[in-house]
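Every protein chain except one is present and positioned as in the full complex.
Then we have chain A:
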Amino acid sequence: MEEIASEYDVVVLGTGLTECVLSGVLSVKGNKVLHIDRNDHYGGEAASINIESLFKKYGNYSPGEEPWKKYGRVNDWNIDLVPKLLMSNGELTNILVSTDVTRYLEFRQIAGSYVQQGNGPRATVAKVPSDAGEALRSSLMGIFEKRRARNFLEWVGNFKEDDPSTHKGLNMNTCTMKDVYDKFGLEATTRDFIGHAMALYATDDYINTKGMAPDAIARIRLYGNSMARYGKSPYIYPLYGLGELPQGFARLSAIYGGTYMLNTDVDEILYDGAKVSGIRATMKERGEEGDGMKFKTKCKKILADPSYFPGKVQVTGHLLKAICILNHPIDRTDNSDSLQLIIPQSQIGRKNDIYIAMVSSAHNVCPKGYYIAIVSTIAEGDSNHHLELQPGLDRLGRIEEKFMGPPIPIYEPLESGINDNIFISKSYDATSHFETTTDDIKDIYRRAEGKELVVEGLREGQNLVADE
């Protein structure tokens, strides 16, 4: 085993997507990075795991049984633990392109984006219209409402935040999104699918917040532009699952000199006064004899996921999640091999939306004939969590296997990290995409490096020794 350097610029703890993107970017920019994970695999909470590991993680089988055996080769399964999709025109896509991590990954479209209207047996499911033309054909609205929605979407397309002549006489600094909807005379159900299935707000808090309209408009445009990029839905997804993303960025980091150690426990964080000065750690493979390889190294900064610093984070909410294996597509979704289906909170008497994200063998995440659907929402009560997810589970039809653990705490750091040079990421939240993850990445970069992360041209001027 080779020696570990005596000092690094940055030690990164945890190989989730946030940490791996930051590790990659910092290595590209010339920092000496040591990247550690206590697990034997990449990805942390953002990993994709095989079906045997999934059964073992949730423990929902009797001793002596091997229920995964009826699902074919276990390694044909790559089941995401985080239910998220990439917006085609989103910031993660931009980072993938500007770092060339796209070289290691292949992406495929998500086939459809759907929204539920109504509740119980009378509920209907419809495709989310993405532009003015689709709005006119949508079954979500009556004939007059379609025209109003078309006018609204055309206005959104032409909106420029710094050009008041495109603001329809509204003061964007003080008006609310309700004022905007009122201006176009949109009905409640239309506001619902625009706000929740296009702007992708999980609650209705945005509607009455003053000055929030430009954010809502930007989100609707992101949806529309992402949709326009490839056609079927605003989402793309990496073949073999989301767990490929952290691996791709870890490879980028390694190419630029980053050192990777899995199976490594952090024994002690070392401080010099208030500031972090290094770590003691032990690398030991599972089942390995002896004490493992113990080492100590200095560092100026630590970036970490919340699990490495339980005393420096707080819980902001709980995510409910059920991973379901199906052997059929979801009813009323045009037999789509993959989709997002949103059940807006107002339709089912909740405060938070329920999301369904489904992928299948079309994305090399399971054998042919199977579908993996994850139903998720934010917990609103203290008990009976399965009932909170029920409207989503009802949409799935017959379920072969269901994996649902206790509510998952969502953490965020208590401090910015300026005082101790320990910069902690947020947990993956309940949103259906990675836009908040890239916000967190940029925020951590700003806190740790004291400057903005500029995504464009990240690798330009950073010569690879032997690149083509």
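As a working rule, contacts are C-beta pairs under 8 Å (C-beta built on N, C-alpha and C of every residue); 3 or more make two chains touch, one makes a residue touch a chain; residues count from 1.
By our rule, contacts and distances are computed from a predicted model.
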{"item": "The complex's invisible chain, by UniProt name, from \"Translin family-domain-containing protein\", \"GTP-binding protein of the rab/ypt\", \"U6 snRNA-associated Sm-like protein LSm8\" or \"Large ribosomal subunit protein bL19m\"", "value": "\"GTP-binding protein of the rab/ypt\""}
{"item": "Sole residue of A:L96, A:V128 or A:I356 that reaches the chain not shown, by the stated touch rule", "value": "A:L96"}
{"item": "Contact residue for the chain not shown (choose from A:S23, A:Q109 or A:S360)", "value": "A:Q109"}
{"item": "Which of A:A5, A:V315, A:L387 or A:V454 contacts the chain that the document leaves out", "value": "A:A5"}
{"item": "Touch with the omitted chain, as defined above, among A:G292, A:P367 or A:G397", "value": "A:G292"}
{"item": "Residue ranges of chain A at the interface with the undisplayed chain", "value": "1-7, 41-42, 88-89, 93, 96-97, 100, 102-104, 106-109, 130-132, 153-154, 156-157, 220-221, 224-225, 227-230, 236, 239-240, 244, 247-248, 250-251, 254-257, 259-264, 283, 285, 290-298, 362, 364, 464-468"}
